[in-house]
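Here it is, the structure in full.
The complex is shown incomplete by one protein chain, all other protein chains being positioned as in the whole.
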Amino acid sequence: MGSHSKGVPAPDHGPVDWSAEDKVKIDEIFQRYPERRAGLLPVLWLAQQKWGWLSESVIRRVGLTLGLPPSDVLAVASFYTMFKKEPTGRYVLQVCHTLSCALRGADQIVSYLEGKLQIDPHTGHSPDGMFKLERVECLASCGSAPMMQVDEHFYELLTPQKIDEILDGFKSGRPLPTPRPEADQWTWNRVS
Amino acid sequence: MEPRILTARWNVPDVHNIDTAMRHGAWRALPMALKRAPADVTNEVKNSGLRGRGGAGFPTGMKWTFVPPVEKRGGKPVYLVCNADESEPGTFKDRYLMWKDPHMFVEGCVISAYATGAERVYIYLRGEFAFIQRRVDAAIAQARAKGFIGKNILGSGANIEVYTHLGAGAYICGEETALLSSLEGGRGQPKLKPPFPAVEGAWRCPTIVNNVETMAAVTWILEHGAAEYRKFGTEKSPGTKLFSCSGHIRKPGVYEVALGYPMTSLIENECGGLYPGRTLKAVIPGGSSVPIMTPEEVSKSTMDYESINTVAGSYLGSGGLIVMDDTTDLVDSLTNLLRFYAHESCGQCTPCREGCGWMFKVLQRVKSGEATDLDLATLKDLADNIFGRTICFFGPSAAMPVQSFLKKFPDEFFGRVHRTGQVSYANIGAAAPAAR
Partner (left out) sequence: MPTVKINGQEVVVPDGVNMIEAAAQLGVEIPHYCYHPHLSIAGNCRMCLVDIEAGGRGPDIACNMKARDGLAIRTDTAQVKQMRKSVMEFLLANHPLDCPICDQAGECRLQDYYMDYGQYESRLVDAKVAKPKRQDIGDHIVLDSERCVACSRCVRFGDEVTKTGELRLFNRTDHTEIGIFPGERLKHQYQGVLADICPVGALTNKDFRFAKRVWYLKETESVCNGCATGCNIFVCHENGGVFRYLPRRNDAVNKSWMCDVGRADYAEVNSTRRMARAQVGGKPVTVDAAVQAALNLLRSGDPAQVAVVFGAQATNEANFGLLRIVQDLLPRASIYICEGNNPGASAYHDQLLVSPDKNPNSVGARVIAATKGDVGSRSDLIAGLKGGSIKVLLVLEDDVLGRLKLDSQGARIVYVGAWRNDTAAAAEVVLPAAHSVEQDGSFTNADGRAQRLRRSVLPLGDSLPAWQLLDKLAAAMGRPLGFSMGAVAFKRLAEGVPAFAGLSYQSLGGGGAALPKSALSDSETFPTEAVTTQMRLNASV
């Protein structure tokens, strides 16, 4: 990463630029901080939301916006797992598999998804490319394990049946609402 | 009396909206604090004995006093940063605190900013909390509309702005100086100390970094007073704490108890106890980074900063209680944790960068049955060589699980390896070949 790949040209957006609206947002971002550089993560998020993933062209654009060399921007982006350095399917299913979730069956959830979506072990994608399955580390949802994150949303207390519902929601284009009631109402401080 | 300091409003629907929140007591503490001198507010927090609830347990009021006085700041502004990067495995209480009752901790941020002289507060949320950031942003906007945030708050002359800032997926950004590096727009790499953040932190200015739960506690303390706070908890660990309870228990969740509460009671009562027919095998009391505890140690410990350390050599940490019953494969569990640390190391300093990945690889072989007892000696030695040699606390966080699992459950590990006979736990240190 960061240096030369062997012969295969990476996919890229081609030269990109912000819209007038984006520029207003970006100015507002810079206003929040005493130094321009602190706007880098917010601007990278904006870029990812706009262009889907951070290709070389997008990185260059962010570099120009921040006044930083593209190497610097890429060095920062490559540090964080949530910044995508390559395109993915529309739905990235990030299943937590750290200890607390593992103790409550996360590995079985992963296996279930792998089978149900016929995930290719090399690319992590389903055959139609719509879904990507990722194992991720602790999402601060240990009390409602096992669970997964898709886009911004947490889908918790997963069972195979719930997973089926959730996937059907994605496939039909109508994802289930989150937070889902049972996830929000699990027990806390309820001493009977 | 079950304590309802931090969770007081969690049952109230819609309490993330300010009008509901205020009907239930939110934003009462701030006007009271603003009528007092900032140093007075700091003293109140000091007297309460509140300790940082993120994991380090450092006395909050004392931390605030490390900010240099105005005349020694060279004109630099003070920043307050709220650490909402909750990523410690087993910990999820800040998530719920922010989701259920954002106004409580936001109010605490404003009060703390006032006390420390900060004019800007940055709430750094982990990247995966984008949905929570929206709610917190809404709460901040509502508070601003009511004049609790912004210029000349409630006519006090205090100017305090509050912003949220989203990370992008890195556990290390929960370490305060790595958080600051990330906030400044860089890789989440911890900074060398000295200088310490209170003197030279964000943008080289005095910076106080406090946890979300700590901020919420400050609000309560300023409304009710240090003496009231001290009615809960113990002498050295006053107040209450949120415990994130997970693992093999019937009722995983976030529970607020007074410090000093017996660990067994927490597991049996609030957590609903183990599943039928299961017995307790081990507990990690304070998030994955702290040493594991045996059932015997659990039975003797109370949930406070002192007891867990004295009894088990472990720590209260972030209060992430992970309960493991007899169905647990501890080799698998430790391998799982080291995969986490190997994935999250920032890569800056040598022992952690190379050592975490190495320990994980050794453990994978232990788990798959391809290791020998010499590998266990190597494993322990690697952990010992990381501990105390690194830039930040991540090193010990990765080392302590390895050291404690091996020390307290040696049979689990020795039973999984080919025995050359050269190593047993008793001589594991001496037998470690190389690097000696």
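Per-chain numbering from 1; labels A and B assigned in written order.
Assume a residue touches a chain if its C-beta (ideal position, glycine included) is under 8 Å from a C-beta of that chain, and two chains touch if they have at least 3 such contacts.
The structure presented is a predicted model; accordingly, all values stated were derived computationally and were not measured.
Peer 1: From the listed residues A:L74, A:A106 or A:V150, report the one that touches the chain absent from this view.
Peer 2: Residue touching the absent chain, from the options given: A:L74.
Peer 1: Considering the whole complex, which of B:A39, B:M62, B:A141 or B:L192 touches the chain not shown?
Peer 2: Answer from the full complex: B:L192 touches the omitted chain.
Peer 1: Which one, B:N11, B:T350, B:S368 or B:N427, makes contact with the chain that was left out?
Peer 2: B:T350
Peer 1: Touching the hidden chain in the complete assembly: which of B:S48, B:T378 or B:Q403 does that?
Peer 2: In the complete complex, the chain left out is touched by residue B:T378.
Peer 1: Write the list of chain B residues that the hidden chain touches.
Peer 2: 170, 172, 187, 192, 194, 342-351, 353-358, 361-362, 365, 374-375, 378, 385, 388-391, 433-436
Peer 1: Considering the whole complex, not just the chains shown, which residues of chain A touch the missing one?
Peer 2: Missing-chain contacts on chain A: residues 1-5, 10, 56, 59, 68-72, 74-75, 78-79.
FYI, only the chains that are shown with their structure count from here on.
Peer 1: Could you put a whole-Å number on the gap between the CA centroids of chain A and chain B?
Peer 2: Between these chains, centre-to-centre, one finds 24 Å.
Peer 1: Where on chain A does chain B make contact in their complex?
Peer 2: 32, 34-35, 37-42, 44-45, 66, 75-76, 79-83, 97-100, 102-104, 137-145, 149, 152-154, 178-179, 186-191
Peer 1: If we count contacts the way the header does, which residues on chain B are in touch with chain A in the complex?
Peer 2: Going through chain B, the ones touching chain A are 2, 4, 7, 10, 77, 86-92, 94-96, 126-131, 163, 165-171, 182-188, 203, 205, 244-248, 251-256, 269-270, 272, 284, 288, 320, 322, 324, 328, 332-333, 336-337, 340, 343-344, 346.
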